[in-house]
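Each chain you see keeps its place in the complex, though not every chain is here.
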Amino acid sequence: MTLPFLQITGLNKSYATPVLENTHLDISAGKVHALMGANGAGKTTLCNIICGITPADSGYMQRLGRPYQPDSILDAHHAGIRMVMQELNLIADLTVAENLFFERLPTRYGILNLEQLHTDAATLLHTVGINELSPSQKVGDLGIGQQQLLEIARALALPCQLLILDEPTAALSDPQVDLLFNNIKRLTAAGTAILYISHRMEEIKRIADDISVLRDGHTVFSGSAEIVSTQTLISHMAAPLDESAQGETTPAKTKPALRLRGIGRNERLRGIDLDIQYGEILGIAGLMGSGRTELLRAIYGADQINEGKIYPDVDKQPLKLKSPVDAVAHGIGLIPEDRKQQGVFLTQSIRFNVSFLSLNRLTNRWGWIDRVGEHKVIQQQIEALSIKCDSLDQPAASLSGGNQQKLSIARWLIRDCPILLFDEPTRGVDIHTKSQIYGLLRAQAAAGKAVVVVSSENSELTGLSDRIAVMSNGFLTATFEQGDWTSELITAAAFRGFDAARQSVHDK
Amino acid sequence: GGGNSETTTVKEKPIVALIVKSLANEFFVDMADSARAHQAAHADDYELIVNGLKDENDLSQQVTLLEQMTARGADIIVVAPADSKALIPAIKRARQSGVIVVNIDNQLDRDLLAEADIQVPFVGPDNRAGARLAAEHLATKLSAGDQVAIIGGIATAFNGQQRQLGFEDAMAAADINVVSTQAGNWEQARASSIASAMIAEHPDLRALLCSNDSMAIGAVAAVRQAGKTEQIQVIGYDNIGAARELLSQGDILATVDQYGDQLAIYGIEYGLQILRNGHVPADKQTPVRLVTADHL
Amino acid sequence: MLIRIADFLGRDFLGLVLVLCVLIVFFGLSSDYFFTALTFATMANQLPALLVVAVGMTFVLIIAGIDLSVGSVMALSGALLGFVLVELQWSIPYAIIACLSLGLLCGFGNGFVVARWGIPSFIVTLGMLEIARGGAYLVTGSQTLFIGSKVQWISAPLPLLSVSSGFVAAMIVVILGQIMLSRTVFGRHMIAVGSNDEAVRLSGISVRSIRVKVFCLAGFLAGVGGLFQVGYLQSADPNAGVGLELSAIAAVVIGGTSLAGGRGSVINTLLGVLIIAVLQTGLAQIGASEPSKRVITGVVIIAAVIVDVLRHRSGGIARYFKAFRRTP
């Protein structure tokens, strides 16, 4: 038997409570090793230890049979280990090319060689197959999906022996996922080991050679992907799925909540007509950059629309939404896709994050915040969404990525808004909590609220929605009622916007 | 260490607190140094604490210092006030707790002192007369109708105002035209840029009258830059070391010495005298002296 | 109970208390007169202006802003107080209202420009620093206006207590400030704006109005500072408060409030102000020379923050020294 590339034995790490306990993992060259586990199981922590970003308390790592003890990320780089982190870590004020080659910017006589930098970057993006990015774009202007692609391209820029991908597809849609998988195949063929973390079951099935499951920091399963069933994996991660939540729903009686007519904004939204109704879940599908986020932000007043109107109901005056303040006053809420920049208050406590939107309901008659009432409300949400934490005063930054995502959902769920817009609500959330969240969303719809969900995972939308609208290149290209859709139809609609754009150019 | 207020009654030597405006200003540094020298020579007679303000114009810090020195158990406070009125309430409080106060350098407002019903002897120079001396000397080098400009201190400063008045008196008497008056806030660099602007705006300018020597140094730099060293004369005030060098080079025409080193000593001796016999002496006008290259 | 108090006080402040104690003991040993009631009463009565200004600054720093204009605004509102009392012979209550309103107005000006155009508060308040100072010169005609005993009650010792009503008022401001910060919705909103303003905006809460309110508050408290200052000096000095902004910021940051926003405590600001006051008083009492005063003040400012940072960072200084030895 050949020596594994990286052998991890008896690793321990605790913060307030233990995070990793006696964890072990063998990663072999040329194979994709999937690492699974519920939110807060310790996956990211394990990767950080492998890369020398976090020190382990105790334990032992061997790289090709030799002891491996990284003190910094540089040590990991020297050992041929690179990582795409769960959270984006790009430099917003630099360009795509500069971010790609940040550690080794080319110079001539001490002066930056920008021409070479841009050629190198273009070559790299071409090899990797990412055509969405141009080398001279400023990273701050990119959407979150594009930033994720850039992160991946960065990791692919240099040869390495172990590539760790921590939820690389959380913000990607299908074509980009295929692209990533092609690259992964290319790398494994060349002998690179891949440690792949994802909460998406079907990806794991497609790509994994070996699978390990972490549960509360213990390695509870390790084995070959071929012999293990999905059910087994899920039961290893946590208690078995509560199937009742997955069941079909009968659409409640619906009535119009918002009617969008001819919404347009800077070529990114073009003439969108859409009805949002109380009592149903409307899914919005589309490829990366198709304008779904833009649409939700426009409805929410976060960006100003150039054309079109939003009516609250037939025969009513259009809404004037100059800012989110107006939207909230009309009972609209938005859960943004970029939790780090727009969602959570990273430096503040869990308490602060969860109760933030409902403070006015939690004050006593002196205007003081009622701490006991606040505590109760928060505790409820923590259970409903299984947020894994040690105490309510822990800063949000110390939570795992998936649990941070749950914080920004929890905040809006207790706020009690009649119209809720969710942008990629389950980004980075484990499958158990996902089904819990689906249940909560359905409950909201059943209680007569209007729920809009944007997601890059079509399977999620088909399982959850009462209706699905598809966006493509800023157009709304199709709307399907429940039962009318198939995966193929949705995909076809997701590409149709490019033809439509060409068409409109031809017409002129 | 760690005494308590009981010890104040049993000490032998009186404590003299000297509170000046700024110990970052050469004039007051000289004053403090000579006071320390005096104390060293009379070590058996009294103890000395010297304090200054971080910022020359910080009245509230000076009031605080007065109170702290009272708390510190000072018997005599010799103060060069940063303002002639605002300090009077604090001085009255100090007097009421039995501290002897002597006013040096900048005279407290007499009407207010009378109103507050306290007696504070004053030892100090007449800034207006001093400024007039220098300006009169300047006038001998100019002719009637010539243009000159004044660079003053911080507008609120009493001694600055007096010096400015002295300059104006002499210029008016000699029929010389003051074409511009601006505040240089006692600072070299600021005075220099103001002087440059004045020189550009008034090509026929013949002299710059500066309310202290620091500003005169800045003005000299501006004159040199403009290449008008022959045409434009500069006068200053305070007689600091650097100014004497420029005086001997002929870059500065005159400055004024008001014996800062003597002021504090007079003040301390006044205070000790009152402490000994309870008799409050009359105010004392200290001399001012014109300094020119000939006097060096 | 103790936990509730600690909780109320916001965060751990032992590092600051330690620094304060070291200073007090040091000066107590160096000077025979430091440990007297009079010394402490004097200190208490000189504090109010800096203290209320620092409380306002705490809020501004919490929303990740900065206010450089406080010293000038204090001088300007004090100048107006003096002007209406001396020149226009207004009665005390109206004069006080004018003084505080002017502070509020300057604060509103800052807040409006910051919020309306998204200009960094550093530059807006730097502009206001110049404008308000010019205004103070204008109002007073560049003279110190002597007011006299009309305003003496502000700084006169209260019967029974040996401290002034200004001091008592300032302590009330501190307590109300801390309650507002840690117990009210507005307090939470301030902290939120300082830690992630985009998230606040996307929560449908008006970031602008929070910013404007906080700057108004800081301006108002600078006006209160002006009132105290005038009461203390019994005159209105247009040069008052030059450099006050830096002392106030130093006090607030020593108190552990983050310049990056999102974190702060009013009670700790009080400790920061006390550290600065004790340092100044002590150095004056031992008659330190000007250069050494400057150097010692600088060293203490840095040291106080280092001690505080270390105490918070890794559960105590001991642990830190381990880390220090490891990294070269």
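In this document, chain identifiers A, B and C correspond to the written order of the chains, with residue numbering beginning at 1 in each.
Simple rule for what comes next: a residue touches a chain if its C-beta (ideal position, glycine included) is under 8 Å from a C-beta of that chain, and two chains touch if they have at least 3 such contacts.
In this text the structure is predicted, and so the values were computed from the model without any measurement.
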{"item": "Copies of each displayed chain within the entire complex, written as a formula", "value": "A x1, B x1, C x2"}
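Keep this in mind: only the chains that are shown with their structure count from here on.
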{"item": "Core chain by centroid distance, with centroids computed from Cα atoms only", "value": "C"}
{"item": "Length of the line joining the C-alpha centres of chain A and chain C, rounded to whole Å", "value": "43"}
{"item": "For chain B paired with chain C, centre-to-centre distance based on mean C-alpha positions, whole Å", "value": "32"}
{"item": "Centroid distance [mean C-alpha coordinates] between chain B and chain A, Å", "value": "71"}
{"item": "Per-residue overlap in chain A, given as positions that touch at least 2 other chains", "value": "none"}
{"item": "Where chain B touches two or more other chains at once, by residue number", "value": "none"}
{"item": "Contact set on chain A toward chain C in their complex", "value": "300, 302, 323-325, 327-329, 333-334, 336, 341-348, 352, 356-357, 359-360, 363, 367-369, 411"}
{"item": "Contacting residues of chain C [partner chain B, same complex]", "value": "28-33, 35-39, 41-42, 45-46, 49, 137, 140, 142-144, 146, 148-149, 152, 229, 232-235, 237-240, 242-243, 280-281, 284-285, 287, 289-290, 293-294"}
{"item": "Footprint of chain C on chain B - complex, ascending", "value": "1-5, 7-8, 22-24, 48-52, 54-55, 57-60, 63-65, 67-73, 83, 85-86, 88-89, 109, 112, 154-156"}
